[in-house]
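Heads up, one of the protein chains got dropped from this complex, but the rest are sitting where they should.
Order as written gives the chain letters A and B; numbering starts at 1 within each chain.
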Amino acid sequence: MIRNRFVFYKPILFTFFIMMVSFLLTGCSREKDTDGLGRTIISVWFHTGRPEEKQVMENQVKRFNESQDKIKVRLTLIPEGDYNTQIQAAAADGKLPDLLDLDGPYVYNYAWKKHLIPIDHLLPHEIKKDLLPSIIEQGTYRGKLYAIGTFDSGLGLYGNRKFLSAVAAHIPTGPQNAWKIDEFEKILAALAQKDKDGKVLDLRMDYRGEWFTYAFSPAIHSGGGDLINRDNFQNATGILNGPSAVKAMQHIKVWFAKQYVDPNTDTNSFVNGRVALSWCGHWEYPRYSTALGNDLVVLPLPDFGNGTKTGMGSWCWSITSNCKNPQRAMQFLLFLLRPTEILAMCRANGAVPARKSAIAASTLYQDNGPLHLFARQLEGGYAVPRPQTPAYPVITSVFQQAFQDIRHGRDVKQALDQAASMINQDIKDNKGYPDL
Amino acid sequence: MNQIKSYHISSRPKATIKLGLPISALICYLSLSLMALFYIAPIVYMVVSSLKPDSRVLTDGGSILAFIPVEGSLRNFQDVFRRVSFGRVMFNSMFITGMIMVCGLVVNALAGYALARLQWRGREVVLTFILALMIIPFETIAVPLFYQVSIIGWRDSYHVQIIPFIADAFSIYLFYSFFIGMPRELEEAARIDGAGPWRTLLYIIVPLARPVFATVAILTFLMRWGSYLWPLMVTTGETYRPLPVAMAAFENQVKLWGDIMAFGVMMVAPILIVFLLFQGWFVKGVAASGTGQKQ
Partner (left out) sequence: MITMTKVQAKTPQKLKTQSRSQASDERTAWIMAAPAFLGLLLFIAAPFIIAIFFAFTNYRLGSPLPLDFVAFQQFVRIFSDEAFQQALVNNSLFALFIVPLQCAIALGLALLINRPLKGMVLFRTLFFMPVIFPMALVAIVWELIYAPGANGILNAFLSTVTLGYWQPLDFLHHPDLALPAIMILSLWQGVGFQMIIMLAGLQSIPQTFYEAAAIDGANRWQQLIHITLPQMKNTIIFVALVTSILAFRLFDQIWILTQGGPNRATTTIIFETVRAVFKRQDVARGSAMSVVFFLVVLAVTLLQRRISRQEREIR
């Protein structure tokens, strides 16, 4: 009888035992510095947005590993959605890899916390000279270079020529004659009148997170405001909630209030011809141009008063303080910075190549290329970097909140007042982010 | 078994029901069916959408086509496997939940037994301590726990998702109340025969306590299988990520709704099968969680 009962918990004890053993085994497998062949292992994290980018990255790692026998790159792919959250968490317990890519403006916070190391001395001068000014500008914190992107971003308005000519809108030829805001709003009204549901503008409301700051802080700049006072990065009140910034956001609020903006749940509002204009980045060019062909026009963002402004910065590479062998990590980064590799990545994601020599070789971005506007914006000073301060994670978080609130009808001044005071609070709590 | 039970009940109050049966039963069926429609529609929609081309999922939403697999194919399922290491993520979830269940059964049953059946100094203090801990919700301690595991470098691993959840105050309480309600005679006979507490527990108590083991196992499963907040905080890549977080990340990447729904179907299918096979246990387990606290 007792034996019979034993049958019941034997499997439980058995699984318990097996699990304990496997548990210990998984716990024991430590990260190693070298592999079986004596090659230095460089751990690399890469965000994955679109499958094409992931593909190119994987191929690049493979090519690099095969091209030499000193270094083995081990790649970890992390989905983009909560990437920054995840990196912050990993940084907190010292689990950062040797090399990782970061969404540009987050670099400063990590640099301030000394999670990243300066890489000026590792970067050959002739490459530095060839890089777009915006790449250096975004990667520099307090005079030292902490990050290099292999590509930069372009932000503008994609237009559907069919709809625009139906309302006889003049089509800007470059950033110097961008639509003035009044003109832009007249065009919206005219388009809405001819549209079935009156929704004619796509602001990519299907995106979340960093998109709002990246895409709509240029509107504030263009109106003459800013996210924070950039003299010493200590104060946001009177700037973010100043009259210029409020006025710019007021315009955007009206677009929502007048129902011009398509919610774009299916991400297809522009390619399906539901809207005439899409406020979006370079990354949608391949899909948009396939769908619209010759009807696609690429335009600068509207001018809110102080000339058109646009965003800059994208994912960029940094070496962490965990890295035991920065030279070797840099070798992989230099491999990625070869014009051919830059172009391989840019072909996949449509981004602006980081090196002028690569731009000249890019059919999309060279003079007369369909996306030349984006390169011109970056080289011609129309692009504004997001504030180079360790407070950026807080700035963007509260700005995103403010944008969402305004989108849903909250009073603009109230929303920005609160955002500005929260930013100031954070800076005060961190004692002004002193140099350590 | 459950059907037999309902028939059994029905034979008793027949006299009162006989006349009212057709109409009241009809109303009963009608309201249940309406409710069932509300319950089944999202599930059918998910399954049907998983078979459709991505672009159709949203455009078909406006008509009855939403529930008909037009242009049906298994391509979305192939896409899921191409885009994420689904097998890995599924294994992670099963391994983590399984480990918590098995280790939890052992650890919490032992504690419940010691509290219910053994005499020791400090017993009441420990018992009060455990009862008090029952009301601390996980969300209260998530942040400092995260800080704790970060210090010891546990982030992004299996054990960070398992070890903190093995000991569970409510499970101990369920074991405790079950053990304390068992007759002592059997156990005393064994003790007189010279069996120590370990042997008594193993050979006498455990075989008689199957229902409470099943209850705790199922409640642990239901609590842990869908957990989202903690793995969101402590996992980084796909290596240790469980299904719910992987699902949210997958949805976040590109909004290809067909793929997303295929991911969802694959995510629940195995568990649904287990549930349908053992649903009697599930029901009993959940029912016990309510009665367990009632007195």
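Note that in this section a residue touches a chain if its C-beta (ideal position, glycine included) is under 8 Å from a C-beta of that chain, and two chains touch if they have at least 3 such contacts.
Just so we're clear, the structure is a prediction, and the values are computed from it rather than from any experiment.
Participant: Which residue from B:51, B:80, B:96 or B:166 sits in contact with the chain not drawn here?
Facilitator: In the full complex, the listed residue that touches the missing chain is B:166.
Participant: Just to verify: which one of B:51, B:80 or B:114 makes contact with the chain not shown?
Facilitator: Checking each option in B:51, B:80 or B:114, the one touching the absent chain turns out to be B:114.
Participant: Taking the full complex into account, find the residue in B:80, B:190, B:243 or B:256 that is in contact with the omitted chain.
Facilitator: The one listed residue touching the chain not shown is B:243.
Participant: Against the chain that's been left off, what residues of chain A make contact? List them.
Facilitator: Within chain A, the residues that touch the unshown chain are 85, 88-89, 91-92, 112-115, 197, 208, 263, 265-266, 393-394, 397, 401, 404-405, 407-410, 418, 426, 429-431, 436.
Participant: Using the document's contact rule, name the residues of chain B that touch the chain not shown here.
Facilitator: Against the missing chain, chain B presents residues 2-3, 6-7, 9-10, 12-13, 15-17, 20, 24-25, 28-29, 31-32, 35-36, 38-40, 42-43, 45-46, 49, 57-63, 66, 107-108, 110-111, 113-116, 118-123, 126-127, 129-130, 133, 135-137, 139-148, 163-167, 169, 172, 180-181, 184, 188, 191-192, 196-198, 222, 225-226, 228-229, 232-233, 243-245, 247-248, 251, 257, 260-261, 264, 267-268, 271-272, 275-276, 279, 282-283, 286-291, 293-294.
In the analysis below, only the chains that are shown with their structure count from here on.
Participant: Please work out the Cα centroid separation of chain A and chain B, and write it as a whole number of Å.
Facilitator: Once rounded, the distance between the two centres reads 38 Å.
Participant: Under the touch definition given earlier, write down the residues of chain B that touch chain A in their complex.
Facilitator: Residue list for chain B touching chain A: 55, 58-59, 83, 98-99, 102-103, 105-106, 146-147, 149-151, 153-159, 162, 202-203, 206-207, 210, 232-239, 248-250, 252-255, 257.
Participant: In the complex, go through chain A and note every residue touching chain B.
Facilitator: 2, 5-6, 8-9, 12, 15-16, 19, 23, 26-27, 45, 48-51, 76-82, 86, 89-90, 92-95, 206, 265-268
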